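Note that this complex is displayed minus one protein chain, with the remaining chains in position.
Which chain is which? They are A, B, C, D and E, in the order written, and residues in each are numbered from 1.
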Amino acid sequence: MTGGYQTDKVTRLETNLDDSSPEILGATMDKLFAAGALDVWFTPIHMKKNRPGILLSVICEATRVEPIADIIFRETSTFGLRTEQVVRLKLERRFETVTTEYGEVTVKLGLKDGRVVQVSPEFESCRAASEKSGQPLRSVYAAATRAYADRS
Amino acid sequence: MTGGYQTDKVTRLETNLDDSSPEILGATMDKLFAAGALDVWFTPIHMKKNRPGILLSVICEATRVEPIADIIFRETSTFGLRTEQVVRLKLERRFETVTTEYGEVTVKLGLKDGRVVQVSPEFESCRAASEKSGQPLRSVYAAATRAYADRS
Amino acid sequence: MTGGYQTDKVTRLETNLDDSSPEILGATMDKLFAAGALDVWFTPIHMKKNRPGILLSVICEATRVEPIADIIFRETSTFGLRTEQVVRLKLERRFETVTTEYGEVTVKLGLKDGRVVQVSPEFESCRAASEKSGQPLRSVYAAATRAYADRS
Amino acid sequence: MTGGYQTDKVTRLETNLDDSSPEILGATMDKLFAAGALDVWFTPIHMKKNRPGILLSVICEATRVEPIADIIFRETSTFGLRTEQVVRLKLERRFETVTTEYGEVTVKLGLKDGRVVQVSPEFESCRAASEKSGQPLRSVYAAATRAYADRS
Amino acid sequence: MTGGYQTDKVTRLETNLDDSSPEILGATMDKLFAAGALDVWFTPIHMKKNRPGILLSVICEATRVEPIADIIFRETSTFGLRTEQVVRLKLERRFETVTTEYGEVTVKLGLKDGRVVQVSPEFESCRAASEKSGQPLRSVYAAATRAYADRS
Partner (left out) sequence: MTGGYQTDKVTRLETNLDDSSPEILGATMDKLFAAGALDVWFTPIHMKKNRPGILLSVICEATRVEPIADIIFRETSTFGLRTEQVVRLKLERRFETVTTEYGEVTVKLGLKDGRVVQVSPEFESCRAASEKSGQPLRSVYAAATRAYADRS
């Protein structure tokens, strides 16, 4: 614990890609999540010889480094990866269900020292309510936020 | 002329690329300039299915649209291009040579209504002086800017 | 009117910048707004010779093109601008004041065919309430959105 | 026809977003494609007051402008859209099936003056073969490209 | 000291944001600087489910990690931060005042082994001189650079 936050240690994997097609990278993202990546993202970068390259970043548990590296070497054109240890500061997570005019929605709560400091309607739950009700997604978010606030 | 600026009409060609490798795009840029493109640039974009794509933009004279389109279809994976007419406002251009402590440097001048409003040391000329003198490129730029200011 | 939306015609000015410093561009944005630009933004682009350039875009009324072009030529290093006419589809705008637990906040409403379809707490008003109350900005936004929903 | 290319006219819709969450924008992309958009993409832009905004761009037929504008106003926080007519240069499209060591794959062909100038394995078809065979997606692409080349 | 450079150790905090609005992020940047951040910046990233997200990065002294983390958890929607120690190589800094045709301007000097290797007109000082004189900001920069060079 650091200042009331939970901490853990994870690994960041990174590689610069200048000869992989975006179409294949999009599909690679799905495979990395399926293999247990905690997060995956792309950053547009400028590489040598006027190449509009992509920096692929993955966060994972130390135990998942090898299978995730295997996927990156398999699916992309890279010959090397960079790895670093990073420390995370985290809120404790809890889920609750609230009732809105669009149906029930799950809300993700973040706690510090046992106190709720973060309230975030859960995306898939909001999307389901949005599709069922035919109302805009952001209206469902606003309703879920309001419903949580009103019950507290 | 619009408010003292010269005007002309050029064509902008654009295409969204989600299955071309950056390595090949970098080389395509050179070919487009060689075929008479006035400017070529890449913009990183987010395309469907999590694809970190590239928007390729080219500015050219209307008479060069066809050969430039041919290069794009040949070198990249696109099946279509968007074209638009755009009007340019331009300064009149003139080149002068100034003497600096790093040797002679070409300066590009931009004029509006016959008056110099833009002074820009010419890149290749500065790079040559930088390499010959072993001094930083930006020192050459600053010297060329100063030399022009002092002579005026 | 197109499908219940208001329409008008504005001009987009654009220029690719590869020899202007970000520090100066940041200050140029302020000057462009001060000269009546309706919107100003920067897009990162990849230009020739490995230059991580910037595309400067400005939207303005046709009558403001000349003074705005003058600022761009004066403050940046460009020798040319591209101009295009664009048609805007717009919501009718109206402002209302709502009362929240953090004080009064202005809400911007967007109407189509006389019906409110967009509700957006006004930024500067939320910031003022946030600073006065010491509460997070997004709490003020949520409260203002909730307050408007509750009164309707 | 322009230089052997097919042409048509489409509309580009654009809006700068500085108060929409990425989570909602991602879902909006899906809705725009479902409503008949020909292409949808996001470009990261720098907006006033240090806002890391997003430029949303949509290409659609003129007849789809209104329903697509309705979705944008409904799902995002915008109060206005910019519209422009653009001319497209296109290859004629044809689809063929090739047999690879990973199974059958659809290949999209682009023709100019009746001659094949573009060969692109179709993404969803490659993904299916990749999943079924357990082989990397890019191996399937390479095999499909090779299979088409060998049959010609 | 490493090769004539001063060194110190600082902390980098990072978080990927996919449900925070740009409007709020812009305001968060100001709060982070006010809380003692040494630097704050945003990088556009591609996150899962087609989300055009933002990577928020902060550099700060180790002693400021907790209050800065508190602001990030308070003002943004994040549930976790990554932290890393980084070593900085730095020039020794000194400030001098030079006299230009636009008034006095502060120049920031960077020294290595007691020798000036970096000369940078100070932004706010240049802006003040630019506003007072009505001359372009970059003219003031060039004049300050020239004034420093002439006095040395």
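Everything that follows uses one rule, which is that a contact is a pair of C-beta atoms (placed from the backbone, for glycine too) under 8 Å apart; a residue touches a chain by one contact, two chains touch by 3 or more.
Bear in mind the structure is a predicted one, so any value in this text is a computation, not a measurement.
Asks: So which of the visible chains would the left-out chain be touching?
Replies: A, B, C, D, E
Asks: Check each of E:13, E:29, E:129 or E:144 against the chain that is not shown and name the one that touches it.
Replies: Missing-chain contact among the listed residues: E:29.
Asks: Hey, which of C:29, C:105 or C:129 is the one touching the hidden chain?
Replies: Counting the whole complex, the residue in contact with the absent chain is C:29.
Asks: Using the touch definition up top, pick the residue from A:4, A:22, A:53 or A:136 that touches the left-out chain.
Replies: Residue touching the absent chain, from the options given: A:53.
Asks: Consider the whole complex, including the chain that is not shown, and state which of A:16, A:120 or A:139 touches that chain.
Replies: Answering carefully, the residue with contact to the hidden chain is A:16.
Asks: Extract the touching residues of subunit E with respect to the undisplayed chain.
Replies: 2-3, 5, 10, 12, 29, 33, 39-44, 59, 84, 86-91, 93, 108, 110, 112, 117-118, 120, 123
Asks: List the subunit B residues touching the unshown chain?
Replies: Residues touching the hidden chain, for subunit B, are 20-21, 23-24, 27-28, 44, 74-75, 77, 123, 127, 130, 136-138, 141.
Asks: For subunit A, enumerate the residues touching the unshown chain of the complex.
Replies: Touching the chain left out of view, subunit A contributes residues 16, 19, 43-49, 53, 55, 65-66, 69-70, 73-74, 77-84.
Here is the rule we go by: only the chains that are shown with their structure count from here on.
Asks: Taking each chain's centre as the average of its Cα atoms, which chain lies closest to the overall Cα centroid?
Replies: Of all chains shown, the one whose C-alpha centroid lies nearest the global centroid is C.
Asks: Could you check which of C-D, D-E or A-C has the same interface as B-E, with more than half of the contact pairs identical by residue number?
Replies: Matching more than half of the contact pairs of B-E: A-C.
Asks: Check B-C against C-E and say which one is joined by more contacting C-beta pairs.
Replies: Most C-beta pairs in contact, of the two: B-C.
Asks: Using mean C-alpha positions as chain centres, tell me how far subunit A is from subunit D in Å, no decimals.
Replies: Taking the average C-alpha coordinate of subunit A and of subunit D, the gap between them is 25 Å.
Asks: Identify all positions of subunit C at which a residue touches two or more other chains, and write them in rising order.
Replies: Each of 43-44, 46, 48-49, 74, 77, 84, 123 in subunit C touches at least two other chains.
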